[in-house]
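We show some of the complex, not the whole, and keep each chain where it was.
All chains are identified by letter, namely A, B and C, in their written order; residue positions are counted from 1 within each chain.
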Amino acid sequence: MDWSALSVSLRLAGFTCLILIPLSLWLGRALAYARFRGKGLCEALVALPLVLPPTVLGFYLLMSFGRDAPVGSFWAELTGRGLNFTFTGILLASLIANLPFAIQPIQRAFEHVPHNLREAAWCSGLSPWQTLLRIELPLVWPGIMSAAALTFAHTLGEFGVILMVGGAIDGETRTLAIAIYDRVQAFDEQGAAQMSALLLLVSFITLGLVYGLAGRRRWVRG
Amino acid sequence: GAPIVAAASDLQFALPEAAERFEQETGHALRLNFGSSGNFRRQIAQGAPFELYLSADERYVQALYEQGYTKDKGVIYAIGRLVWLQRAGRDDLPGEDVPLAAVQSALEAHASGASERIALANPEHAPYGVAAQQVLEHAGLWEQTEPLRVFGENVSQAAQFALSDDARGGLVAYSLALAPALNARSEYVLIPEAWHSPLRQRMVLTNQAGEVASAFYQWLQEDERQAILRTYGFSVE
Amino acid sequence: MGLRVAVDQTGPIPLAAEFVCQPGELLALVGPSGSGKTTLLRTIAGLYRPQGGRVECAGEVWFDAERKHSLPPQRRQVGMVFQDYALFPHLTAAQNIQLPLRHLPQPQRSEQAEQWLAKVRLEGLGERYPNALSGGQRQRVALARALARDPKVLLLDEPFSAVDQVTRRRLQRELALLRQQIDIPIVLVTHDLEEAAALADQICVLHNGASLQQDAPESLFKRPASPLVARLLDRHNLFEGVVVDADGKRRLQWGEHYLEVADGLDNLPLGEKVTWYLPPSDIVLHRRGRPSHGERENPIVATVSELVVLGGITSVSLSVNHGDMLRFDIATHAARRNQLTSGAVVKVSLLAAGIYLLPGHRVRADAHDKRK
C-alpha cells in the first residue's frame, strides 16, 4: 500500500476544501445576492474549468505555471520557488479544477436564504459579518456540505491535472489516484483494487461523517 | 532524495528489475516514474526534477536536446518489438508465420455481423501505435480494419483493450506481453521486425542529472545490463 | 426629540407620509391593507429606502434622501416585530430571543430570555424550534425578540394579530408596563381600532401611502379630518346637510330635519352643503314612556332596520325618512328593555354638541379607494 500517496491525497483534498470553501462562500454569496445583467455569463464562466479534459487543463496550467509564464514568474518572485512539480502547484491546480463544484451548491444555498431573515438579523443588531456567521452559514450548511463533499471526492479522484502539473513526485505530488492509475497501467490489478478499496473506504467514511453531521438538523420541517 | 527517472510505460517491468540490481550493486536507490513520453518531454521542458529520461520516441529526446534541456544527444538503449496479443484460452492464436491471421478472421466475422475489436495505441502520438499502423498497412489491412480499431491512449491501455471481452486482440509492445502480470492471461505472437520501422528508444541525462543518475545511465549501457532489457522483449542495437 | 418620519416617493410604492412619535409615546399606524404601513416601518428600520424623505430619531438623523445619508439597520437599534415574524428556523425560541442580547454574558443572557419567555407566556417552550410552535406562539417569540433588544424605538407590525383575546390582553398589559419603564417611541401597526384606541397616545391614519391625519384617539374618532378618514376608521353616521336659517337661527338641514349644532355652523354661509359626522355615543335613544336627558335636542323618528347582538352590546341601525342610516350601540339589556325589534319605530336625539362639521369636505358617492 502506498501510504505516502494516500497522505498526499488527503492533504491535497483537505487543503483544497479548506481554501476553496471560504472562497466559494464569498463568491457564491456574491453571485447569489447580486443582480446584474451579465450574471448568467459569470455563472457560465465559473463552470468552464470543467469543460476541458483534465490533462489538457493540466497542460495549460503547466504552461502558465512555468517560470517564464506570468503566473509562474509572479509566484517565483514572491516565494523563490516555482509552481510546477510542487505541492503548492497541484493545490493551485486543484483549486481551479474544483471551482465549479464548490461555488454552485453554495450559490444555490445562499439563494434560498429568505431575505427577511437577514433583515431580522440586522434589526437584532447583528453586523453583516455576524449575520453571515450566525444566520446565513447555518442555513446554507447543507449546501456547504455538498460543496465540500463534491470537492473532496473529486480531488481524491482527480488525476489528469495533478499528474501534468505535479509530475508524480513521490511524497510531494504523487497522489493515491496516480498510484492507482500506475498500478492499472502495470496490469497489477490486485494492487489497484486494494488501493481503490482503501480510497473508497476513506472517502466513504469521510463523506458519511460529513453527510451524517449535516443531516442532523432538528429544525428541518415539523 | 534519490534521483527520479522518467521512463516510458513500456519499461514498466524491465526497468524496476534493472534499478533493483543497480541498487544492490552500488547502494544507490532510484525513483522510477512511468508515463507517457510526450508528457515527460513537456514536463522536462518546464523544469521537472527528472534526472534521466528514457523515452519511447527518440524524437522527443532530440527535441529536448535541441532546446538545451539535456546534457547531450543521449543514446539508444533499446529497440521495441510488436506482438499480436490476445486473451489466453481462445484456441485461435495465429501461427508465427501468419501473425495477422487473427485480424483477417476478425474482419471476416465483422462481415457476418459480429464485432470483435482490434486494439492498438493511438498512432497520432504513441510510437507503438505508429508501428502498429505500419504493420497493418504493410499487410494491406489498414483501411479494412477501420471499423474494428480501438485506440488506447498509450500502449498499456491498448493492451487492456486487447484483453477485454469485446476485442479479438491487439498490436502491443512485446515488453508488455512478457510481463509476469499478463503471462497467465494472454498469449501472443511476435510480429516480424521488418514490417515496421524500428522503435528506437533513446535515453538522455537532463541538465539536472546528478552523479547517481549519470552512474545509472552508464550502468545501463553496459552489455550485461542490456541482457535484462532483452529478457523483457527489447532488442538492442 | 422623538421619532420624526417624513417619506415621499411616487413609485413603485407610492408614499407621502409624515408622522411624529415622542419618546414614551405610542403611535398607532392604521389604514387599509396595502396602505404602506409595513413599508413605513421598514423605512424607519432602514430596510427600505424611499426616494425622498427623512427619518430622525433621538436627535440623530437616520435617513436623509437629499443628503443620501442612511444609517444601516444595525446602527439604528430598533426593535422590530415583523408581520411574518421572521424567526430564525435554526435557533430555538430561547436562542431567537437571546440573539439581540449578545452583549451580555451567557448566564445573564439565558436568564433574560427566560424572563421574556415568561412575559409573553411561553414558559417551558424555550427549547422548541419555531417549526414546532403554533402561529401565535411564533408571533410571541418574535415579540419577545424585539422587546429584548433594548431598542431606541420599537416597531411592532401587528404584533398581536395571531393570538387569542385573553393572551392579547395580557400582552397589551406587558407592553403598557414596558412603556412605563422605557422612554422610547413605539410605533404600532394594528388593524384593531379598539386596540389602537385603547393603547395609543396618537393614531396616524394612512391611505395609499399617504398620512391623512394624526391625532389623539379621542379627537380622531370624534373629529375625523375628512370623510375618508371617517370611513377608514370604520365610522358610520356620516351625512350631508345644508346650512339654513330657521326661525332666525342657523340650523343644519338634514332631510326634513333642521338640526341644532353646537359648534361651527355660524361661520358657514347660508346654503353651503356640508358633510357632518356624529359619533355613535351622541345618539340617545328615547326611553319608552319616560322622558330622558337631552330629549329636546334634535329629536328624530326612525325605524329600526337592523339589530346585531354582540354579547352585552347591541348594535342598532336606524333608517330615517330620507334614507340615511344612523348607527349606534346600546347595552343589550337596554335594547331589550326598550323592546327594540327590527321594524319598530323609535325616537332618538342627536346631541348638538356631538355634531361635527367636517372642514370643507363633502361626501361623494364615488369617493372610493381604487388601490387596496
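As a working rule, contacts are C-beta pairs under 8 Å (C-beta built on N, C-alpha and C of every residue); 3 or more make two chains touch, one makes a residue touch a chain.
On a predicted model such as this, the values are computed, not experimentally measured, just so you know.
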*asked:* Since only one copy of each chain type is displayed here, what is the full stoichiometry of the complex, written as a formula using these labels?
replied: A x2, B x1, C x2
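Everything below uses one rule, namely that only the chains that are shown with their structure count from here on.
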*Specify the contact topology among the chains shown, as one of line, ring, star, complete or other.*
line
*How far is the middle of subunit A from the middle of subunit C, if each middle is the mean of its Cα atoms, in Å?*
57
*Just give me the whole-number Å value for how far the CA centre of subunit B lies from that of subunit C.*
91
*asked:* Taking the mean of the CA coordinates per chain, how far is subunit A from subunit B in Å?
replied: 36
*Which residues does subunit B have that touch at least 2 chains other than itself?*
none
_Residues of subunit A whose C-beta touches two or more other chains_ = none
_Residues on subunit A engaged by subunit C in the complex (per definition of touch)_ = 114, 116-117, 119-128, 130, 134-135, 138-139, 217-222
_subunit B residues within the subunit A interface of the complex_ = 1, 4, 9, 12-13, 31, 33-35, 39, 42-43, 46-50, 154, 156-157, 159-160, 176, 179, 181-182
*subunit C - residues contacting subunit A, complex*: 45-47, 72-74, 77-80, 82, 84, 86-91, 99-100, 102, 129-132, 145-146, 149
